[in-house]
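What you see is the complex with one protein chain gone and the rest in place.
Chain IDs A and B follow the sequence of writing; residue 1 opens each chain.
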Amino acid sequence: MSPKKPETEERTKQIVAPWKGTHGGTIPVLQEVQKEFGYLPEDALMVISREMKIPPSELFGVATFYAQFHLNPRGRHIVRVCRGTACHVRGSLAILDKIKKVLQIEENGTTEDLRYTLEPVACLGACGLAPVMMVDEETHGRLTPDKVMEILGSYE
Amino acid sequence: MAFYRAHVLVCKGTGCNASGSSSVFDALGEEIRKRGLDQEVALVETGCHGMCEMGPIVVIYPEGSLYCRVSVDDVPEIVEEHLYKGRLVHRLLYTTPDRKVKVPRYRDIPFYSKQHRIALRNCGYINPDNIEEYIARDGYAALAKALTSMKPEEVLSEVKTSGLRGRGGGGFPTGLKWEFCRKAQGDKKYVICNADEGDPGAFMDRSILEGDPHAIIEGMTLGAYAMGADEGYIYCRAEYPLAIKRLVGAITHAEEFGLIGDNVMDTDFSFHLHIKEGAGAFVCGEETALLASIEGERGMPRPRPPFPANKGLWGKPSNINNVETWANVPNIIRNGGSWYASIGTEKSKGTKVFALTGKVNNTGLVEVPMGTTIRDIVFDMGGGILKDRKFKAVQIGGPSGGCLTEEHLDLPVDYESLTAAGAIMGSGGLVVMDEDTCMVDVAKFFLEFTQRESCGKCVPCREGTKQMLLILEKITSGKGRMEDLKILEDLAIMVKEMSLCGLGQTAPNPVLTTLRYFRDEYETHIRDKKCPAKACSALISYLIDPEKCKKCGLCARNCPVKCISGDRNTPYEIDQEKCIKCGTCLEVCPFQAVFKE
Partner (left out) sequence: MKVKSLEDLRKIKENAKDLTSARSGGETRVIVGMGTCGIAAGAREVMTAILEELEKRGLRHVAVETTGCIGMCQREPLVDIIRPGEPRITYGDVSPGDVPGIIEEHLVNGRVVEDKVVGQTD
């Protein structure tokens, strides 16, 4: 359920307030808004555009340029499967496929119950433990396809 | 302060944390208290030791014993045996992969004993959240020396003397880069730390950010003093939450101590430092794209000149260096530029941190003098190839680098020799590959990455990498033609020469080096429709050995497309027409009856 428009607008205004008129606030504001709502609701983007005097087109350009930003609601838990080199040579594709199969979602997809969103990422920098995935802010290493499901199960 | 006879250091870096070091830390605290040792044994959390594979790592001083893969269940034994009775817990000591020898002392482990740690000197040794521990290790002594007894140009000249070159990839002389910025006209200047470590397979910057954040702060402050800047930014990728947390803490502490901020150490010099979180775009590691991103724009590179030294952040003269480069600076100022220049080779001075990963026994971070051979790194420190398989190649420099072969094992690693061989130093990722790694697949893997991360501004990179990828996909799926190799090579050279920024200019390197050293593998894919390493799924088949099959039916039950048939009396068989080559059957078979061909 996405939040109501007036609430979204109100909360966004609060987030934007300290950044008004400053240099380079676009990305931090988008980051904070996304932290608040889990994604970038259109209503919020329009508020940012008005308050910070940035054309919506430009804002949209920034929001779609960076992998971090999302324009659609996402799951409660973000599952980031590392697709870096070290993980690749140690079998990360099998991990990714297993998750896709069991959760029945594609890359960058979200399960219907909004429990998980699956995102492959370039590298999580934990190459020593390859293959690796990150669920929310926790990193899990030395994965096997079986271990993955056990880990995912622990995130409600 | 109580006299702590023993220090128990628990690594809480990202790697060890993922292996459960937090619960080990808590359990140790609990057990030490329970045994009444809390007044004499100090429990300290540290950053990364660089041997993440062996984590969670616990080091106990004064003996300097390193315990590997410690679990909560091991804690009572460690406390009882080591801390109480003074007996080593042998089963947890590091074992060398080749000779199966237990090594009781941290510094005797070959992985560490051959290293020369400058940038990593405090990582895993101090508590990164405690500024006093950094100071105890001569931290901020370089800054104090500079502010009290050196003119800015003297600081600059030490860096020039040191011969330090950019550790982020290009290898441009750092002193020269600083000089450009120092000489640039401007009322306001910025120093920036590029902590957007995006190369898959490299994690030295994360390790330094997490394990020794003050080294970066001190390095940047010295740089600001030398160049006449009063404000700085650390641009750190958001995928490193722990690094950001440590940086935030370190900046706050340094401000409290008056080591950054207004009137640093009561002098006229002021320096304000901020953190900017990246938003997930590999191209932002390129300095002009990084600047655009800090300014809140799309992170797209722009042509140079003008160089950032003259026209950088918000049009002001700016200097951008990477994490490892900055971390070297305090050491250079403290010990002198000629000290640093005495390490390494003629043109590449000092040390370089490599992230050793892939099919090697000891994965982790190794810091070695420039000029160390690949053989030393992979076989001596890395302990050789996993499961004693045959070494095939080592990929150096991430998606911008190249694959080198056995004939390069004795190549002394420095900027020049790597470039000559077709690779680059890059950020220092070193991925070891064995005979099970398909070089065409590796080239495709890197190209998928660079193609996805291409920002799309210039045509050669945007379209060229896409076309190259399409050709590689054709080859790995058995639809390639011999003439594709020529087209691939032409395209690669075109993209390399014509792209706007470093991303495009180096993206073809993995393709070019694999074509140069492993052309026969490409040809086998095309001519015989076979993948010699059995890695390209379109070119392999899964089969069941009827001799080994125990007719349990596990494969058939797990097959997602139900293409395996058989029963109690007939060995199971895979219908090749329907098989999607997912590998599930091979994974679940308890009798190793399933094999690839």
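The working rule: a contact is a pair of C-beta atoms (placed from the backbone, for glycine too) under 8 Å apart; a residue touches a chain by one contact, two chains touch by 3 or more.
What you see is a predicted model, and the numbers here were worked out from it, not measured in a lab.
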Wait, the hidden chain, what does it touch out of the ones we have here? B
Candidate in contact with the missing chain, chosen from B:61, B:307 or B:339: B:61
Pick from B:28, B:70 or B:259: which residue touches the chain that isn't shown? B:259
Out of B:18, B:78 or B:126, which residue would touch the omitted chain in the full complex? B:126
Residue positions on subunit B contacting the omitted chain are 1-7, 9, 40, 42, 61-64, 83-87, 125-126, 130, 132-133, 135-138, 140-141, 144-145, 148, 256-259, 265-266
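Keep this in mind: only the chains that are shown with their structure count from here on.
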Between subunit A and subunit B, what distance separates the C-alpha centroids? Give it in angstrom. 23
So, in the complex, the side of subunit B touching subunit A is made of residues 14-15, 17-19, 50-53, 55, 197-203, 206, 238-241, 276-282, 293-300, 314, 355, 357-359, 363-364, 395, 398, 429, 431, 433, 437, 442, 445-446, 449, 453, 455, 560, 582-583, 587
Subunit B partner, complex, touching residues on subunit A are 23-28, 30-31, 61-62, 65-69, 80, 83-90, 94, 97, 101, 121-130, 132, 134, 137-142, 145
